[in-house]
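Only one protein chain is missing from this complex, and each of the others stays in its spot.
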Amino acid sequence: MKQLYHVLGAKQFERDELERLFDAAKDMEKVVAKGGDRRHEGRIMTTLFFEASTRTRLSFESAMHRMGGGVIGTENAAQFSSAIKGETLEDTIRIVSGYSDVIVMRHTEIGAAKRAAKVSPIPVINAGDGAGEHPTQALLDTYTIRKEFGKIDGLKIAMVGDLAYGRTVHSLSYMLANYQDVMIYYISPDNVRIPENVKKYMDEKGIRYVETNDLNSVAGSIDVLYQTRIQKERFPSVEEYEKASGQYIVDAELMSRMSKDAIVLHPLPRAGEITEEVDDDPRAAYFRQAVNGLYIRMALVDKCIVESRGN
Amino acid sequence: MKQLYHVLGAKQFERDELERLFDAAKDMEKVVAKGGDRRHEGRIMTTLFFEASTRTRLSFESAMHRMGGGVIGTENAAQFSSAIKGETLEDTIRIVSGYSDVIVMRHTEIGAAKRAAKVSPIPVINAGDGAGEHPTQALLDTYTIRKEFGKIDGLKIAMVGDLAYGRTVHSLSYMLANYQDVMIYYISPDNVRIPENVKKYMDEKGIRYVETNDLNSVAGSIDVLYQTRIQKERFPSVEEYEKASGQYIVDAELMSRMSKDAIVLHPLPRAGEITEEVDDDPRAAYFRQAVNGLYIRMALVDKCIVESRGN
Partner (left out) sequence: MKQLYHVLGAKQFERDELERLFDAAKDMEKVVAKGGDRRHEGRIMTTLFFEASTRTRLSFESAMHRMGGGVIGTENAAQFSSAIKGETLEDTIRIVSGYSDVIVMRHTEIGAAKRAAKVSPIPVINAGDGAGEHPTQALLDTYTIRKEFGKIDGLKIAMVGDLAYGRTVHSLSYMLANYQDVMIYYISPDNVRIPENVKKYMDEKGIRYVETNDLNSVAGSIDVLYQTRIQKERFPSVEEYEKASGQYIVDAELMSRMSKDAIVLHPLPRAGEITEEVDDDPRAAYFRQAVNGLYIRMALVDKCIVESRGN
């Protein structure tokens, strides 16, 4: 039986592996700049999206194409005719895995990627499983921070917005826990605070963090402001939503309080929580962050294929 | 005018052609094991699915990629904007055929593939036309039997479940009619028995068959158990459905009655009619069967492109 390399959750990555992965991603930047290569010509990626996530899917498909590989897939869970007919996820994976060399999977249920990996004879990459994890987003976030600052140790990082339901901040927290002397500010309205299990994990890893609902007072002392969306549905009324979300908008005024060397990140898409006037500020790193997703995914797909071959 | 090779229905295949095709499929297993080849680099397949069938579509797309070709297509009939505007199937084919080298088509209407082939300047492969045929499924079924037993002549094959509406058992029957001394057991509830026209065809070909609704008494004497789904909608009430379907479940108990050398097949997806406890039995051949679909489709696509070139 082959030993497979899957990408299932943020906690599977330790510092050494992260560093090797980031080096590989940096190499991939050069590969893309030269117009891609053909290292995986003849290999096939299956993108199995049981829930729409066009951007993530396109990013993975581009990653495979940039390395010469082909892609098959479906962008619509509701259309997956076998699922409609009552097939288990396990059966779907058993069959679809016969058609390709790596599966990139998005699902609505927590743990779906792990269930898939258990029966799959080829590597599985978790591209988001419900309220669970989105490890490749956390990897590109972490990679962006390292690239922008040349390091992660010692940085002060604020995560802002919906910290209860936003899975990217959970995965990012787990990943940052690998580094030394990081300080995290969890900044959110009271009803969407960072969950206890995340805090417990940070405690176990000895990571310092502060919870607050006051962005303004923290803005001047942080290196990274990681902004996220706040969803209307989490609040009892539109008024309360608007009151809450209004306190966490990153605009020119807020930028003026921040350090000259700080950066602003966002997993995107945004919907008003970073105003467009910020886009031209060199500290606005969220579009640079987005393109980093391509390099990280190339490095991950490459690792999946190479490490699962001929073991 | 070029002479085109289309794949439209099971009856077009005679024994000689089947044998050559199965040899080609066997070669394709080796091609895949070596990571594919580039024999159809620059060629394009169009997958035109007027009805969702994700697995069949992915299987064909994988087949084309494994031979170096490209794929364009649509997975959703309802979205085919030209169809919405009232375009005939013939016009759609006349135009889309200008974009590629082979069309793989799924449609909701019986005879749609034949209509397409009539006006297409490139080969058409029928990937299912309503209640009509699904010849590539029948080919992979037949290929699996030959591969598992080294022969088909003389085998005893039971088809179980909804034999009235399940088009795969019709197509499979037509294909098995090419062989010597096969014996077929049609095992179903009374309201979904094998249709008269299939029996008439088998009579004409001199194939022996038995109709029964008793799976248990037959299980011990067959070589192949071809299980299919029974759909709730065919029964007057849920009670009658459950009573009927309950009699045709393949589980460990039923397996214990079967020969040590028998195999169990299923076109998949399954929804309870083969229990998961059977999966680890070496006689459970349905996942091996599924991957055979890739090899058969590679052989068919290859034949379509090669035989339609430069005649």
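By written order: A and B. Residues from 1 in each chain.
One rule holds for everything that comes next: a contact is a pair of C-beta atoms (placed from the backbone, for glycine too) under 8 Å apart; a residue touches a chain by one contact, two chains touch by 3 or more.
On a predicted model such as this, the values are computed, not experimentally measured, just so you know.
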Hidden-chain contact residue, picked from the options B:Val32, B:Val96, B:Met202 or B:Ile230: B:Val96
Where the unshown chain meets chain B, residue by residue: 41-44, 46, 70, 72-74, 76, 79-82, 84-87, 91-92, 94-96, 98-100
Residues of chain A in contact with the chain not shown: 35-38, 52-55, 57-59, 61-62, 65-66, 68, 70-71, 75-76, 229, 268-272, 287, 290-291, 294
